[in-house]
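To start, the structure under review is shown below, and the notes come after it.
Chains shown are a subset, placed as in the full complex.
Chains: A, B and C, in written order; residue numbering restarts at 1 for each.
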Amino acid sequence: MITAFILMNVRRDAINETAQKLQGINGISEVYSVSGRYDLIAIARVPSSDDLAALVTSRMPILDAILATETMLAFKSYSRHDLEAMFSVGME
Amino acid sequence: MITAFILMNVRRDAINETAQKLQGINGISEVYSVSGRYDLIAIARVPSSDDLAALVTSRMPILDAILATETMLAFKSYSRHDLEAMFSVGME
Amino acid sequence: MITAFILMNVRRDAINETAQKLQGINGISEVYSVSGRYDLIAIARVPSSDDLAALVTSRMPILDAILATETMLAFKSYSRHDLEAMFSVGME
């Protein structure tokens, strides 16, 4: 499972609406509206980097309220939780 | 449950070691080493903002390999997963 | 009571007008026009983080003269004044 954090600046009048649409996209496991310099953080959990490429460079750009993105890929995860098990359920 | 993303720059020779220590701190649910401008992203999931204050301003600073942090609090979460259920198990 | 500082850049010909509108929004306790890199600082004092989410991601975006915001949540406050008492009067 590949995990990536996508930090986004979003048109200010479309923050909630964009978050709703994002979490419906296959591969996006969570979306948060956040304080600070960014408006939304989405966590993508996908089987392969090709899936991530499709997500970031094809499916997300359809949401034109997203003004800028900065994607950070997780090299390694450290957690008491079994994240692979928790999140790979229902991962096409 | 309050969720926060803590983006960190860490002394380059202590990235893995710091991640291990962080994920052992009560309130930190996941830690990821990441690509891009930051070295680690920790996700804190705690019962109250006082807990978050204690985590960010007291317990984390003990790890002196952390050079700089930028904390982003989640206003709202959007997910198919029941995050509250998944992560509040074992949350003191 | 949750306190947050919302730093804003505002369209230059609408600074006073926007400050007036902001201070009328439920949850905003003070607004200041300021020197420096930002134009306005609003202090939100609300009962819960859901209220803050509604304020930042729904009610404030209606003011389209606001160009960019950077929200900083207060973890802890330190003051001789009893801020909770002073400001929670009239907090719905």
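Quick notes on this one:
Basically, contacts are C-beta pairs under 8 Å (C-beta built on N, C-alpha and C of every residue); 3 or more make two chains touch, one makes a residue touch a chain.
Remember, predicted model here, so these are calculated numbers, not experimental data.
Assembly remark, whole complex in this entry with 3 chains visible in place, copy number of the identical chain is 10.
Here, only the chains that are shown with their structure count from here on.
Taken as a contact graph, the chains are fully connected, with every chain touching every other chain. Interface of chain B with chain C: the two copies contact each other largely through the same residue positions, with over half of all numbers used appearing on both sides.
Note: Cα superposition of chain A onto chain B, rotation of 180 degrees, nearest 5.
If you average the Cα atoms of chain B and of chain C, the two centres end up 26 Å apart.
The mean-CA centres of chain A and chain B are about 17 angstrom from one another, to the nearest whole unit.
Shared interface positions of chain A, defined as residues touching 2 or more other chains, are 16, 33, 35-37. If you check the complex, the residues on chain B that touch chain A are 3, 5, 16, 19-20, 22-23, 29-38, 41, 70-81, 83, 86-87, 90. Of all residues in chain B, those touching chain C in their complex are 2, 49-50, 52-53, 56-57, 73, 75-76.
On the side of chain A, the complex with chain C involves touching residues 12-13, 15-16, 33, 35-37, 39.
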